[in-house]
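Please see the structure below; I have some questions.
Let's look at chain A:
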Amino acid sequence: MARVILTGEAGRRFAGGTTEIQVEADTIRRLLIELDRRFPGLGKQIEEGMALAIDGEIYQDAYFVPLRPESEIYLIPRIAGG
Partner candidate 1 sequence: MSKHHVSTTINGEPAEFLCETQQTLLDALRDDLHLTGSKEGCGSGDCGACSVIVDGRLVCACLMLAVEAEGRTIDTIEGLAQGDRLHPLQQHFLEGAALQCGFCTPGLLVAAKALLDRHPDPTETQVRYWLAGNLCRCTGYDKVVRAVLAAAAELRQEHEVESA
Partner candidate 2 sequence: MMPHGKPNGLAVVGTRPIRPDGVEKVTGRATFGADFSLPGMLVGKVKRSPHAHARILAIHVEQARALPGVRAVITAADLPEIPSEESFVGEGPINFRDLSRNCLARDKVLYEGHAVAAVAATTDAVADAALELIEVAYEPLPHVIDVEAAMAPEAPLLHDDLFTQGVEPAPTQPSNVAKRIQFTLGDVGAGFRAAETIVERRYTTQPVHQAYIEPHACVASVGADGQCHLWCSSQGQFMVRAYCAKLLGMGIANIRVTPAEIGGGFGGKTLVYLEPLAAALAKRSGRPVKMVMTREEVFRVTGPTSGGVVEVKLGATRDGKIMAAQAVLKYQAGAFAGSPVQPGCMAAFAMYDLPNVSITGYDVVCNRPKVAAYRAPGAPIASFAVESCMDELARALALDPLALRGKNAARDGTRTAYGQVHRDIGYVDTLAAAKKHAHYAAPLGPRQGRGVASGFWFNVGGESSAEVHINEDGSAVVVSGNPDIGGSRASLAMMAAEVLGIPMERVRPIVGDTSSIGYSFLTGGSRVTFATGMAVVQAAEEVVAELKRRAAMILDVSPDAIEWKEGAAVPTDAYLGKFEPLSLAALALKAGRTGGPISAKASINAQGAGPGFGTHLCDVEVDPETGKVRIVRYTAVQDVGRAIHPSYVEGQLQGGVAQGIGWALNEEYVYDRQGRLENPGFLDYRVPVASDLPMIDTVLVEVPNPRHPFGVRGVGEVPIVPPMAAIANAIYDAIGVRMTDLPMSPPKILAALSGATK
């Protein structure tokens, strides 16, 4: 089961303060669907406002990146630049 670690704000706003969730999903897209099912609005929030660090590697806007069964996924703020 993939471990999803939520930052304080996302956890507070959508997951009632939960900071860690276990999810079964084999792509980012399926992960977002499952997160949104359990915590309505969370999937959309991640899609639009956040990036994911999957086993440490940063991904932004990438539905089809595969997840390993034991992937560790951190939600992090989007990164831009100047």
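Keep in mind how these were chosen: all candidates are chains of the complex that A comes from, given by their letters.
Convention: contacts are C-beta pairs under 8 Å (C-beta built on N, C-alpha and C of every residue); 3 or more make two chains touch, one makes a residue touch a chain; residues count from 1.
Given the structure is predicted, the values throughout are model-derived calculations rather than measurements.
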{"item": "Touching candidate - 1 or 2 - for chain A as found in this complex", "value": "2"}
{"item": "Touching residues on chain A, where the partner in the complex is candidate 2", "value": "5, 7-9, 12-13, 48-49, 53, 55-62, 65, 74-82"}
